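FYI, not all chains are in this one, though none of them got moved.
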Amino acid sequence: MSQTRKSRLVPEVDYGKDGKQAGFIRLFHSTHESAYGFLPIPIVVVKNGEGPTALFTSGNHGDEYEGQVALTNLIKFLEPGMIRGRVIMMPMANYPAALIGRRVSPIDDLNMNRIFPGDPDGTVTRQIAHYIDSELIPLADLVIDLHSGGSSLNYIPTALAKQSADPVLYQKQLAALRAFGAPYTYIQGGAQGQGGDQTLGSGADRRGSIALGTELGGAGAVNASGLAIAERGLRNLLVHLGILGREHWVEPPVATRFLDVRGPEMYVYAPENGVFEPLVELGDAVVPGTPAARIHMPETPWLPPVEIAFKAGGIVMCKRIPARTKRGDCLFHLASDLAG
Amino acid sequence: MSQTRKSRLVPEVDYGKDGKQAGFIRLFHSTHESAYGFLPIPIVVVKNGEGPTALFTSGNHGDEYEGQVALTNLIKFLEPGMIRGRVIMMPMANYPAALIGRRVSPIDDLNMNRIFPGDPDGTVTRQIAHYIDSELIPLADLVIDLHSGGSSLNYIPTALAKQSADPVLYQKQLAALRAFGAPYTYIQGGAQGQGGDQTLGSGADRRGSIALGTELGGAGAVNASGLAIAERGLRNLLVHLGILGREHWVEPPVATRFLDVRGPEMYVYAPENGVFEPLVELGDAVVPGTPAARIHMPETPWLPPVEIAFKAGGIVMCKRIPARTKRGDCLFHLASDLAG
């Protein structure tokens, strides 16, 4: 139902106009402190004539920064004269969350990447998701939503896609991911706990766009190598789409290694509350039975720690950051080479 | 005045008794939810006859974990028959903070390492500090308070001491730090923003103990190399003091490199609110003018970032973790080789 109702957000830019426009998408949010005010979500559009459209987003989770920095730099770099077609850049997609560096919105406590396609009459985060889904994604041939591990996780810099059910789109995803050129790229199958059909990327895929993503680092910090990968990858994507000319292409040092994350056994979860001591590092190759972590209980330090081993083999893609952990927290996930 | 008033905390252990005792220091805290309850601060004492006393503390800041894990392991390792003298281990010194993994106490919002010598009639954190200062430190020949960078900072694993004003004690500090054997050791002079005379270590020094500290990593996680350094260092300290026999000595792979942190120019602070992109890594050697960081403003991504350079030279010891930053946040500090 929400797809047919109209967004209440008002952009200060005109997506159909040639040139470089910068401004805010106005989300009117009537509060005790500001009865008629709006939340100013920054947006930049660079357009030159006919051609494909790329939609680049970051800040979907407010505590993931490599994408925010890469887009902030790209916004200053791109000029209409360089391109053919259109680039829409939204560096702080969940603006209230990104402004304070939190994964979720401080206004409605929602994780924007778990509520697509959003709702034009819902709380603030649902309204933003709906705007992106109903107003921006339909304009785009390709959408890349730039993520990192956020405050609680750290990732080897990687690109990714959720495999499209449409085989043509899937081939386009693979081609675009090769152009993006991250050292690792993984294909999400039935990965649990990662948003299912409620992510921005799933929304893009539903509407027929080439939907890509990244995990560029994490720990709530800016990772230098993840940032470099993103900056090169975004330009290469624009070249790949024909929006930028070949002179902007930068050859990745190595071809991307395709991986996948299959089932729940690729994930390690905390079995108890306590202090998490990791026993492997990002990028390590493990086999079933490799010790993964200990959970210590300094509040009763005379008791032994709980030890956890991997149940599957693969490469350690992702590791929890905060040592203090609760039963059910994800400590690691693995990936293994993509079949075929 | 607070030194002469008596602590209201009640230990379940008897510090004068031989053997291995484990229990809680009871801090009665009368709340709406628990009118007569106590906060159970874990404490373990291992004693065997006459001999020196070592006091090992961690969890002074609740989000610093290498020390908590090292002490939790040491508690299970040490038995009275192995030692001569006494080892007192307090792995969650600021228990309420450590239980939830926060730097400061959730009860009174106090940073325990900024309020020594504490107050027996103050709020919870002041009472704990007072107990350590007035009851535990006076028992100890040597005190080491195990810190890391916590949630907001990351450190190269290092040992440290605030130089005692007593030259004999200072020589004892240097000897003990050599025994501890961290790859780096720095001497705090007039370091700003690091607690001055209000730290646990300053309390120990005031009472004539050999007062040491560490910075074993950070980012709110357990750093494997920092943990290994701490485990070796603590045993070596016990050997150095004659509490453990020489058979427990583990030779550090390299002699510690002594550094110092002199004046305010060794620190880099954020000049604006925004997203912090570091341009150097821990351990890098820099000179005055080396670019240190950029601060980006994705909320107005069309504006240029602010660039910051180092004003002094040295080795990058410490780096901020969270990218979202405010004017006045510390981004880095340096150290340089200790003179003489």
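A and B are the chain letters, set down in written order, and residue numbers restart from 1 in every chain.
Just so it is clear, a residue touches a chain if its C-beta (ideal position, glycine included) is under 8 Å from a C-beta of that chain, and two chains touch if they have at least 3 such contacts.
The structure displayed is predicted, hence computed values, not measured ones.
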item: With 2 chains placed, the number the full structure-file assembly comprises; value: 6
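The rule we apply is simple: only the chains that are shown with their structure count from here on.
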item: Approximate Å spacing (C-alpha centroids) for the pair chain A, chain B; value: 36
item: Residues of chain A defined as touching chain B within the complex; value: 22, 40, 42, 44, 58-59, 63, 65, 68-69, 71-73, 75-76, 89, 91-92, 95, 98-101, 151, 219-222, 224, 227, 275-279, 281, 296-302, 304-305, 321-324
